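Here the structure comes first, spelled out in structure tokens, and everything after it is commentary.
Only a single protein chain was left out; the remaining protein chains are all shown in position.
Now for chain A:
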Amino acid sequence: MRNIDALNHVRGESVYLDDIPVRQGTLYAWVFSSPVAHGRILNLDLSEAEKMPGVVKIFTAQDIPGQNQIGGIIPDEPLLAESEVHFWGQPVAVLLAETELQARLASHKIQIEIEKLPVITEPRDAHKAGKLIMPPRTFTLGNTETAFAGCEYVFEGNAESGGQEHLYIETQGAYAYVKENGSFYVASSTQGPTAVQRHAAVVLGISMSKIEVDVMRLGGGFGGKEDQATPWAVMALLGTALTKRPVKLALHRPEDMRMTGKRHPYSSDFKIGFDKELRIQAYEVTFYQNAGAAADLSPAVLERTLFHCTNSYFIPNVKATAYSCKTNLPPNTAFRGFGGPQGMFVIESALAHAAEKLGLETWELQEKNLLKDGDEFPYGQITEGCEAQNCWQTAAEKYDLPKLREEIAAFNQQHKFLKKGLALMPICFGISFTKTAMNQSRALVHIYQDGSVGVSTGAVEMGQGVNTKMLQVAATVLGIDPNRIRIETTNTTRVANTSPSAASATADLNGKAVQMACEALRERLKLHIAIQLDLPENTPIEIQDEQVWVAGKTVELPWEKLVFSAYWSRISLSENAHYATPEIHFNPAIEKGHPFAYHVYGTALVTATVDCLRGTYEFDSVKIAHDFGSSMNTNVDLGQIEGGLVQGIGWMTLEELLFNPEGRLLSNALSTYKVPDIYAVPKEIAVHFMATQGIKLAIFGSKAVGEPPLMYGIGAYFALRNAIKAFRLEAVPRFSAPMTPEKVLLNLYPDFGT
């Protein structure tokens, strides 16, 4: 099945936040934000701005009827700054005017006087200054100290990975209006409708039941709208509460880039030890996470860094410590991979570093240390259904790795100023929210009396094709034509207490709930059939292809007739189901447990060519063997692999967030922050769908696919690094991503200017 939204998308008929027809009297909001990264607000003068034409209201923290607090995990983040500002772009006031241009023009008239305070942008500086979001966490397996003592080879080093702007093409936004009896409606471009509802209730000082959050679809999210869609929705609601008029707030791109958090930059130290046979015996790693000015999701992101610090390798002795460091950047947040990629970049750097010192190719160390069934992860889970070696071998065989290596060696022999580099990138990614309680979901399914079906879940469609998968589940279980089924908006009045659409788990969690609801309806209908047709007990009844089958034969009872007759027999045609992932648990007191329903594996071969005169590069190919389980939708899943990979390559190569020492974002527009365009992607992307063993906790055995492919992109960094080394044998480029053309050229010609 193809993406069910595609038909509307290509005609421009899908409705995003900014496409909702506005109601009469709508006011437009513009956010006034801090022009410095850290300081004390001495004076805020709104008087000139208030006199500007069209301005109806300007509100600040003082106008908040409830609490000025939107911190999700730790209550450390105000909606609007009060006495201090902690990052450049922190919202201070919201202007409401008859038009957006009027609100924007008035914002220039706001006078703010700020006493500047010292700015910290680097996580290690924050760590030194004792500025931590929370106490550090350490995962331990075995004993590294004694293990290192027995190691044949021990290597140390450090690695840094940069942040990443989500660059959802649809910016953040919300549209709110008043209902009656002191209740409100808000359409929000959010991955987490319940987060919006919960925080809006706190800020407005009313109950959650009085706030209806509705989400049609998102023009991209990638984690950037998991928690960070909340402030804009709450501001719109607050504006509505204060003026009793509808309020629309849609950020412009530069404001979005300036005010919202991104993927966390990390700076890390590693120490790795091997025995004689080059098996990794011990690994110690310390992560300094750049959390930005407030916690946001940083504690959870930090946790996933620890969970994935050994990537796809078995290491018997591990000590991994992570510090979440408070700096004066916008609060960093979820981004596809959620800390996992940052952890994996460090272990891959450690292996590359060790290989360099040992005079080996990195793949020799990678291959030797891949996980297998029964191996223990540093967090205590035992590997089951492990596909790490299978994926590696499949990729190597299917794409003829020895030949590829020969071709590259021959090319590098022939060319002095064009060099190719190859990297292998195995991945292992755990599926489930690491906070066990979040692994729950609900679905509400209505069969209408004409036989059509409406499905509501907590899943938010943001391009990942989750609506398509939900529809497939409902159609399969009910045995009817998919065209009868409509996937409804995600709405907190229909499905409450939702977990955000995140952690790659949305289709599993919500799909299982849809499956349960549809199964309950199907069984109820079957019982009705048995009674109607007066069938003996235990007669096999099926509903398939819109027909009723009794003991293997169709009876004259098509779906529509069946439904109508059930309705007249006063049978409930609605069902609400609740699903909670079984088997998973985790105890943070000892940092051990079984947090993941399952793991997803894969291996990518990445080949790059570097122009060693200009320092520019291209990716020739990325060839992937990926563990899909039994893919329920190869169209959607292929798109996730290709798109995730390219986003990962972007993070590792072109996408460079630059803050100046004052904490101002320099790469604050699409002209300075570059994501891959159609020419920047690998010339060839090959994806081999490995039909791996079924996992019962994956919906229909189809493994989660949202985040894992992003981490194939890490291979891009190492392919470039290897190409640089092919040009200059003695080159030892620092482990510092992204590998921009600038870094490439400076690594090719390190002696220039000296």
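Quick note on the criterion: a contact is a pair of C-beta atoms (placed from the backbone, for glycine too) under 8 Å apart; a residue touches a chain by one contact, two chains touch by 3 or more; residues count from 1.
Keep this in mind: contacts and distances are computed from a predicted model.
The subunit not displayed here is recorded in UniProt as "FAD binding domain-containing protein", chosen from "FAD binding domain-containing protein", "tRNA threonylcarbamoyl adenosine modification protein YeaZ", "Peptidoglycan glycosyltransferase MrdB" or "Energy-coupling factor transporter transmembrane protein EcfT". Of the candidate positions A:Ser14, A:Thr321, A:Asn497 or A:Ser630, contact with the unshown chain belongs to A:Ser14. The hidden chain makes contact, of the residues A:Arg217, A:His626 or A:Lys703, with A:Arg217. On the side of chain A, the interface with the absent chain consists of residues 2-3, 5-16, 18-19, 21, 101, 104-105, 166-171, 217-222, 252-253, 416-417, 462-465, 613-616, 635-636, 638-639, 642-647, 654, 656, 658, 666-667, 669-672, 674-681, 685, 740-742, 745-746, 749, 752-753, using the contact rule stated above.
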